[in-house]
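A single protein chain has been omitted from the complex, and every remaining protein chain is retained in its original position.
After this line comes subunit A, so read on.
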Amino acid sequence: MKKWTILIIIITFLSGCIPKSYIETLGIITAVGYDLTEEDRIRGTLVMFQFDPAASGTSQVVTGEADTSKGIRFSTGRLTSHELVSGQVRLEIFENKLAERGMMKYMDTLQRDAKVSDMGYLATSEVPTEELLKSENDEDRPNTGSYIQKLIEKSIKNESIPNAVLSTFIHDYYDEGRDPTLPSLTLDEDKAVINGISLFQNDRLVNTISQERMFFVMLMMHEFKHGQFQLQLPNDALTMYHKKESMESPGKGPLHVSLHEIKTKRKITPTKGTPTKQTLKLEMEGRLLEITQDTDLKNNKAIEALEKEIEKKVENQLEETLQVLKDNQVDPVGFGAKYNAFNRSNRVTNENWREQIPDLQVEFQVNFKLLRYGITE
């Protein structure tokens, strides 16, 4: 019995050997931005959160230069009295100039370090990330890092941008016949905003797709559950269904429709043996919320015509968006991966798919169904 008492005492004391960290002495990094300096080094901007019992929600931005991303943490160490820890990094932003050189060498540390969560968000930035993280015009200031993180999180939830967590990016990067995407950020009146989707060839940023086209990239990549978007249709598409009562100026101005609660089902069917020929079938359902011309929506024919017009327009836009992707030789949709899943011969690899992307031909078959059109008729 005595033996065990001694042993238990020893073990209790030995547990003091485990390294401790007191929360007040920690600088918890919540967001990191990486820029490229003129001398080809990396400049890192860390937003760190401090627990101060006296103040609430204090955060600070520190900047350091180094050759590796871990080196930044080291070089910023001299700027703060707090111990910098990276267990809570929820956002990593890369300047475009840096992302154009390939992200993986900077991502390596994120992947290798078990301390870094796989659910942190990634983004690219058109302006130096230092400016982005030091911008002061947002709702959540002074913690701009958490503002941007919430912005991205909300946009993903709203289905306006593709998922941008670290694990998705790495998954898409390694997947054969698929390229990753990230949200692209910029500054607008000293406020960080999303301005499009960055396209990547493997891990190199090649271009940014504008926010008008974002929806159509999303249509190809993702199945919507409750999306929304607006569409401009040809001005005279519905002329014959305009309401008689307001005949004086029914068709004035462009015809816009605003659609809500969009649900889509997408099916990509590759042709056997030829990865560059594919069919994308899209079943869409949506609710009309706004239409800028006075149209008689009681008329079933008007609805049908509207649906036809929307289908035509969407197909058209998808073609154009695909052309943008082809011009940049990127495949964020994963047409190549889809082909691989159903074919054993002539398989697509990351290398040979890149050359084949410009020859990619996708036949779009869009089927739109208008479910409801508001509470007025």
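The working rule: a contact is a pair of C-beta atoms (placed from the backbone, for glycine too) under 8 Å apart; a residue touches a chain by one contact, two chains touch by 3 or more; residues count from 1.
Convention: contacts and distances are computed from a predicted model.
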Name per UniProt, for the chain absent here [options: "diguanylate cyclase", "Sodium:solute symporter", "Spore germination protein (Amino acid permease)" or "Urease accessory protein UreF"]: "Spore germination protein (Amino acid permease)"
Which of A:9, A:240, A:341 or A:371 contacts the chain that the document leaves out: A:341
Hidden partner chain, touching residue among A:170, A:262 or A:348: A:170
Where the unshown chain meets subunit A, residue by residue: 7, 11, 14, 17-19, 87-88, 114, 117-119, 167, 170-176, 337-338, 341-344
